Structure formats: structure tokens, C-alpha cells
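The complex appears here without one of its protein chains, the remainder shown in place.
Up next, subunit A:
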Amino acid sequence: MTTVRTDSALPVPAPDVNPDTAEFWAATQEGRLLVTRCSQCGEAVWYPRPICPFCHSTDTVLEQASGRGTVYTFSIVRRAPGEWGQATPYVLAYVELEEGPRVMTNIVDCSVEDVYIGAPVEVVFFDTGEGAALPRFRLVDA
């Protein structure tokens, strides 16, 4: 369990929480990253939902992920509209979780030039102030 931070250098918009995702977002407030696991075929599923998109079973559970992964791909965003424009340059990325799914996120707490494909990362949470915390990732030593 990691702590939920309030010192984000990036905007922290609130998600649209719905019945599919309420349990996921509640866990983020405790610094826990959950991933849907299908009880039938065993696949990990991203984003959270009660139907497995692989075998179409509705027998799924949210389980705790390790919070570790590697960078699958990334972009250094240098022009952006609105409040994100104040935060440039920042890193938009896909992180491949240890559990398998590749998730869209940001890489934070580093120089944008330090990010590379394959870099090991771990999750950090940033409080939206509206009942959810956003999972982002930071570089860790290999």
C-alpha cells in the first residue's frame, strides 16, 4: 500500500465513477491498484468491467495488482490545451503491468528525458479531491 499524494505537478481530473468502476476508484483512495481478473479464463482485464472481453464470462473479480510494470511506449507532450498546457512537457505512456494489461498513464517524478521503453516503473497515486486517486507511475531502479 502506497500513500496517496496531493503534490501533483500535473492536473488531477476526477473520473466519471460508475457502477463498473466504483470499487476500483474506492481502492485508489487507499493507494491500492486493482485489476479485473476473469474467474473463468484467468485473464487480467483492463479497464475494470464485470464482463470478461476474452471469454465473455460475467464471473470476474477485482484483485490487487503489484503496482509494478515497465514502459511499453511513451510520448513527451510539448503542446497541450487548457491546464495541461501549463504542465508541459509531460510524459504520456502505456505501462505494461506485471499482471499483463498495458494501461494508459503518465510517468512522473523525473525528467521527461529519462523515460525509455522497457524502463521499470511503480504506481503512485494522486488525489483528485473527489473520492478517487489517479494511478500514475514513476521510474524505479531495475
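What we mean here is this: contacts are C-beta pairs under 8 Å (C-beta built on N, C-alpha and C of every residue); 3 or more make two chains touch, one makes a residue touch a chain; residues count from 1.
We adopt the following convention: contacts and distances are computed from a predicted model.
Novice: What name does the UniProt record list for the absent chain among "3-methyl-2-oxobutanoate dehydrogenase (2-methylpropanoyl-transferring)", "Multiple sugar transport system permease protein", "Thiolase domain-containing protein" or "Protein ImuA"?
Specialist: Per the UniProt record, the undisplayed chain of the complex is "Thiolase domain-containing protein".
Novice: List the subunit A residues touching the unshown chain?
Specialist: Interface residues of subunit A facing the absent chain: 10-11, 13, 15-18, 20-21, 25, 43-49, 52-54, 72-81, 84, 87, 90, 92-94, 97, 100-106, 117, 132, 134, 136.
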